[in-house]
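Every protein chain of the complex appears in place save one, which is left out.
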């Protein structure tokens, strides 16, 4: 294996991903199964939270993946712009709807959790607002991919948007913080044990996070494979027309 | 490049250029708000900074798709891309022309419209200052969005979807500066942030926008 970039070759990518896809799928199923069952049924109910606290097993991992998906898109976009590997651009395209879904899951589970906790489904808290803005960024990014006919131009333009959008997303996060002081509790996983979620909740949560990461990787692989096949079909049709 | 700026200004002023359209839209938005929320003067005073900023932002958005689309249709953009002036300069000049025809009139008109919304007396200066500092960023960010969608047949709606999330920080700091000014709190931070956004947008976004135009012209 001489170089990491070998995997940017679509054929190599298809071969490798066909092996990795089942591995990550099974890992995701196991981790999520263990984490969710453990978390939902085998942990005590927290004193002042009640059973609603158990939604963190979905809320926290999905929120993490919502941001990680965007970071992954940023990295793959940069790789596409610099090295012109088509697989990289297609992976960014593949990750966007997954990231958007994760954002939506985080927002919805947050609202469900927020109702008993704060007595309202929605507050204009910095964290919630930032996620809503992130959702809008995903929406625009996906819409731009869909709108442009030429796949290379679409890859280029969405990459530029992703980079500029990342800067503005960070800026928005800061601006929103400035704009409103929030209700949202601090990070659930600050690793600072005093403020942190107690150990009983912590270990199943780690399983769930690992499960979401595997799920994300599996979905991105699956969708990238679909995108690659779609591009091949497109290229074949173009050749048929030329011949 | 000055020739380009002058041409765009001249085009905007001539018939069919759409000059003043944004201003009229701004007026209508501001007039509609009391119909929606009621005429309670205290309530209007409380929401005036936000409404004026959102109104200015929407009015700015209205004319964005004209920045490059018209030049793309009649082939001018192809010719400008092969001209000796850099495309980055073209973008900057077009954004500047957009600001002079939209942002500047909005800034000048906003205090007048503030009267309609019962904006507290302390807010007028801050409103004008925040719009003057913030609207160039709106034009520049908008030019970037317009550059992304220039090749598309009906890019207007997509353009709004792409640009509005990018407007969030500008809007927050702009409206916050006015609100703080009214309350007599320190406006330094939001105004400085607004200025920083404008300067950074002017310095960096022409490159991103020019890259987007080159991609769209291929």
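The first chain written gets the first letter, and so on, giving A and B; residue counts start at 1 in each chain.
The definition used in the following text is that contacts are C-beta pairs under 8 Å (C-beta built on N, C-alpha and C of every residue); 3 or more make two chains touch, one makes a residue touch a chain.
Throughout what follows, contacts and distances are computed from a predicted model.
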Per UniProt, the name of the complex member that is left out, chosen from "2Fe-2S iron-sulfur cluster binding domain-containing protein", "Cytochrome c oxidase subunit 1", "Heme exporter protein A" or "OsmC family protein": "Heme exporter protein A"
Hidden-chain contact residue, picked from the options A:54, A:86, A:127 or A:225: A:86
Of B:3, B:42 or B:121, the residue in touch with the unshown chain: B:3
Per the touch definition above, residue among B:83, B:108 or B:203 touching the missing chain: B:83
Subunit B residues that touch the omitted chain in the full complex: 3-4, 7, 10-11, 14-17, 71, 73-76, 78-85, 217-218
Contacts of subunit A with the absent chain, listed as residue ranges: 8-11, 85-87, 149-152, 231-232, 234-236, 238-239, 241-243
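Rule of thumb we're sticking to: only the chains that are shown with their structure count from here on.
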Distance between chain centroids, defined by C-alpha means - subunit A, subunit B (Å): 32
Contact footprint of subunit B on subunit A as seen in their complex: 133, 136-137, 139-140, 143-144, 147-148, 150, 153, 156-157, 160-161, 163-165, 168, 171-172, 174-176, 178-179
Contacting residues of subunit B [partner subunit A, same complex]: 144, 148-149, 151-152, 155, 158, 161-162, 164-166, 168-169, 172-173, 176, 189-190, 193, 197, 205, 208, 211-212, 215-216, 218
